[in-house]
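Quick one: structure below, then a few questions.
The complex is shown incomplete by one protein chain, all other protein chains being positioned as in the whole.
And then subunit A:
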């Protein structure tokens, strides 16, 4: 009972699950293309929502959005189920596996035994693919890992029924039908436009405006909350930015790769140029992460370091605003 399944590693779990599930159906798509078509690049700041005792910052849209958007744009049919009863959730999964259907699951990270301790926190939107069952153990393709792993029934139930914010409730999904080779011109254009609109949205909570808000709040944290708390918030922000499953700087590179692929597909030189520009912005995000990690480590006490970080972030927001305005015109 083991599907002829190919595990491909990815930079982000949701993209990876998409690529692996579709690949199994005979629909070949690259990770950057899946990410781009799902309009995966995003930024949202939720200062009133505390996650791990720090304000909520996310560099991606709500879990499941990337796959749903992309599936809609390509005409892929996806079935999704949630179960209030864990027994039924397992039944459905076993049924799928006996039919050789690799199945995507949304799980909590905290109880995944194969993750290093540093990665274990209560984050409930990780994606894995189960592609078989052997001697009571589920064979798992976790696309952020370079090798496949396995979980026993209890372990899998525990992560499928992780509780708290975004509890997955046994969430399970799989594509039921994929189109034959199709023209990507319109889906690419639509997806790019949506990302531009998201990042340029005229509301303070999302896109470049939200980046500016965080930049201002870094100074506020320092004044009101003190150095320790500010550093903790910064550390959390960088984790959200660079850790597996989330992505900030890393996401810019995936998006740049998507723009390159899209530019070649549409024979659009402007997209190819913008792809290189996006990579430079990605480098700046990495510089920001590096600088923030230095601040966190040294616990420097001068006001200046936070001012520098805040300025850097402002500059990033300016760069991205200019970038997405150009990108919008390019398609």
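Heads up, the rule we're going with is that contacts are C-beta pairs under 8 Å (C-beta built on N, C-alpha and C of every residue); 3 or more make two chains touch, one makes a residue touch a chain; residues count from 1.
Just so it is clear, contacts and distances are computed from a predicted model.
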Absent chain [UniProt protein name; select from "ABC transporter permease", "HTH cro/C1-type domain-containing protein", "Lipoprotein" or "PRC-barrel domain protein"]: "HTH cro/C1-type domain-containing protein"
Out of A:253, A:306 or A:324, which is the one that touches the chain we can't see? A:253
Of the residues A:46, A:167 or A:314, which one touches the chain left out of the display? A:167
Among A:46, A:219, A:235 or A:319, residue touching the chain not depicted: A:235
Considering the complete complex, of A:57, A:178, A:292 or A:331, the missing chain is touched by A:292
Missing-chain contacts on subunit A, rising order, are 9-11, 31-32, 50, 52-53, 110, 114-122, 144-146, 163-165, 167, 228, 231-232, 234-236, 238-239, 242-244, 250, 253-254, 256-257, 260, 275-276, 279, 282-283, 286, 289-290, 292-293, 296-297
